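Have a look at this one before I ask anything.
In this view, the complex is presented without one of its protein chains, the others remaining in place.
Residue numbering begins at 1 within each chain, and the chains themselves are lettered A, B and C in the order written.
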Amino acid sequence: MSTPEYDNGVLADLRQQARLLVGEVAGPLRRIQISRGDAVVEIEWHGEHNGARVPAGVPGPVPRAAPVAATAAGTPAGNAAGTPAGNGSEPEAGAGSYSVVSPMVGTFYRAPEPGASPFVAVGDLVEPDRVVGVVEAMKLMNEVTAGRAGRVLDVLVDDGQPVEFGQALIALAPA
Amino acid sequence: MSTPEYDNGVLADLRQQARLLVGEVAGPLRRIQISRGDAVVEIEWHGEHNGARVPAGVPGPVPRAAPVAATAAGTPAGNAAGTPAGNGSEPEAGAGSYSVVSPMVGTFYRAPEPGASPFVAVGDLVEPDRVVGVVEAMKLMNEVTAGRAGRVLDVLVDDGQPVEFGQALIALAPA
Amino acid sequence: MFEKVLIANRGEIAVRIARACRELGVRTVAVYSTADSESAVVRMADEAVRIGPPASRHSYLNPAAIVEAARQTGAEAIHPGYGFLSEDADFAEVCADNGLVFIGPDPEVVRAFGDKARARTLMRRAGLPLNEGSAEILPSAAAARDVADQVGYPVIIKSVAGGGGRGMAVVWSPSELAGAYARTQLAAQATFGDNRVYLERYLVHARHVEVQVLCDSYGNGVHLGTRDCSAQRRHQKLVEEGPAPGLSPCTLDAIAGAAVRGALAVGYRGAGTFEFLVDDTEAFRFIEANCRIQVEHPVTEMITGIDLVHEQLHIAAGVPLRMRQDEVRLRGAAIECRVNAEDPDRGFAPAPGRLDRFRPPGGPFTRVDTHGYPGYLVGPYYDSLLAKVIVWAPDRDLALDRMERALHEFDIAGPGVRTTIPFLRRILDDAGFRKGRYSTGLVDRLVESPAPPGSGAAQDLPAPQPTN
Partner (left out) sequence: MFEKVLIANRGEIAVRIARACRELGVRTVAVYSTADSESAVVRMADEAVRIGPPASRHSYLNPAAIVEAARQTGAEAIHPGYGFLSEDADFAEVCADNGLVFIGPDPEVVRAFGDKARARTLMRRAGLPLNEGSAEILPSAAAARDVADQVGYPVIIKSVAGGGGRGMAVVWSPSELAGAYARTQLAAQATFGDNRVYLERYLVHARHVEVQVLCDSYGNGVHLGTRDCSAQRRHQKLVEEGPAPGLSPCTLDAIAGAAVRGALAVGYRGAGTFEFLVDDTEAFRFIEANCRIQVEHPVTEMITGIDLVHEQLHIAAGVPLRMRQDEVRLRGAAIECRVNAEDPDRGFAPAPGRLDRFRPPGGPFTRVDTHGYPGYLVGPYYDSLLAKVIVWAPDRDLALDRMERALHEFDIAGPGVRTTIPFLRRILDDAGFRKGRYSTGLVDRLVESPAPPGSGAAQDLPAPQPTN
């Protein structure tokens, strides 16, 4: 039996783990599922990324200390997205990379308008002042610039997704 | 300004420090004074023993952690009774010694009756079953035996003094 | 008022008493066993005396050590709390012999209520309705059989010296009677050194309703309303509330009036509790009286605004009762949950250990009485009550929601430490409990039905019987 009086603590942990993974693991998100019964975070990426299933065992009433062991969904071997993030090491994609983070709470857009081509694509070389996306807050479009020169390794947030302050948006490899 | 909200904590510490000293330091007690204003334990022994004054500074609201630095009363040099006990090392008298402790709360008597000669004196050799004192509780005289063979190093409690359960009464050197 | 009072107890109730004394400007002496030298009350009290080893019988149950400690420290009165020596008539006498005020009723009153058979006789004389059963003690199994045949099965055989749920056996059919009689006698002899037993009809779905009374030394007495303690496991209370829900006001008045009548009839002094069984027809019967402050007394304090331990001290100091019955106003509803260091998943086995984290709930109308603190070592020597969470609200439904919130907040963690909190939450979730329609059968039903995954919500549980 799980310890019901800590459900919220568990949820908070799952949310935190999810946030960490999303920050650490390269690749455009598809969806995050945060469960509770047996404490599961499920994160799904687009493209070739596999989902990383993170069962967070909660021993006794120790929610904040919930250990997280990542195992690959489906493949026993695990994958670049899930396993390394789970055991805390930097994922391949993230090695030596730099993240462009959201300057505010809002909605992230990869393109200036629906249907238009994205500001940046994986592989692009960008200058510090290059606009890499916009975050809409209160109907205001706020341009996000790369901040430093580099090559786009990945776009970490899907088009039209809500983002928190400081959330990683774009992974850059220093040029 | 001392932190008034911890006065009792301070008193408790002083009491504890006093108890420790009395246990550690050889010599028949004369009186204990526990103060509060500037947190002072004053302990007075009989005979050639000097009193050990223990100013217990209470930094901020950290009563239980009140550090105790012992300094000799009057003489800067300190003495065998005060200083070693204060800085935590074993007093000479106590080195390798064994304490006969009180089996109950009560009043300790060194002699079978007023005016009679004490059960034991410093220097006596005693057998395990030798009566070394009595503790009166509820008008019952409870004989205290040495428990093991040894030489009486000191009698730690003055005649007619109240004692707690487990309080050291007699210091013995294993024979 | 007294200058100095010795607290002859430990745990949360010792802390409770130290708080009351400090609020009244009374200095306190804590006594403690070597297992409790780091306990909260030792830190709180003005003085502390180590009275013995961990084993209670040599420390907290040791009258000589406690009286000596009082003598050494110059305490004028002794507050016994609950359990330990709180209902020991001999100890009360020893206190008197040594010029110490025992905070409780006179020794003969304590002794009379300590003998369940005598208590029944006294209360019958006072005109209280009794549960059907043996008028006096049962000399033989045959006598037991006769009475049982009269009152009908099931019956419960109780030790006259028992109490607090100890020394009793329920008998469902005549074939079990002789064996149960013998077993109870043996157990009673072993536990209380008194093998006398008596017998009552056992009410399966009865509710356990108790009345808090206060009496002074001058023949004045009032009641402070009722509490319902039906949520019990093996006669050990887990959840208490007040006022007793779902009973008509006139029934509540009748029970409360009977309690005061019984108390005054025997010259009761101080705070006491009269316990009754109430059946489906709201008929009530006296079962026993407790001559002590009770674990669940905060429920009454939150409903009345009266500090029961303050009143105990005033009464023991000879002050006349400070309120008339018409000045006692009951307001809203209060619930108490007992957080024990026990593992509900392992038959409520004690689960002691060091508390790595200990964050009690707070906020509006939420009270916590506990001796726990972060880093405290819950030892194996004494009972497993770690904290009491008490909440108040204008009505019972909101009180239940508030308690759910409070238990949700309570953060206790440590190696090996388990608490009753998950089980308490199942009780709060139970549909029958929420409706106020529950009895002493509630907890057993929950224990038998496994906790649904993701914690037992009421609807997951079998619908309770109307009589339940």
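The rule is short, and it goes like this: contacts are C-beta pairs under 8 Å (C-beta built on N, C-alpha and C of every residue); 3 or more make two chains touch, one makes a residue touch a chain.
Just so it is clear, the model here is predicted, and its values are computed rather than measured.
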| item | value |
| --- | --- |
| Hidden-chain contact residue, picked from the options C:Lys4, C:Arg27, C:Arg261 or C:His408 | C:His408 |
| Residue of C:Pro129, C:Pro154, C:Gly246 or C:Gly332 touching the missing chain in the full complex | C:Gly332 |
| Hidden partner chain, touching residue among C:Asn9, C:Gln294, C:Gln312 or C:Thr370 | C:Thr370 |
| Hidden partner chain, residues of chain A it touches | 8-9, 11-12, 15, 64, 104-107, 137-138, 140, 162, 164-167 |
| On chain C, residues whose C-beta touches the chain left out of the figure | 15-16, 19-20, 22-25, 44, 298, 301, 305-307, 309, 331-332, 357, 359-360, 362-370, 373-374, 392, 394, 398, 401-402, 404-405, 408-409 |
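The rule is short, and it goes like this: only the chains that are shown with their structure count from here on.
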| item | value |
| --- | --- |
| Centre-to-centre distance between chain C and chain A (centres being mean Cα positions), rounded to whole Å | 54 |
| Intercentroid distance (Cα basis), chain B paired with chain A, Å | 65 |
| Overlap residues in chain B, where contacts from two or more other chains coincide | none |
| Residues within chain C bordering two or more other chains | none |
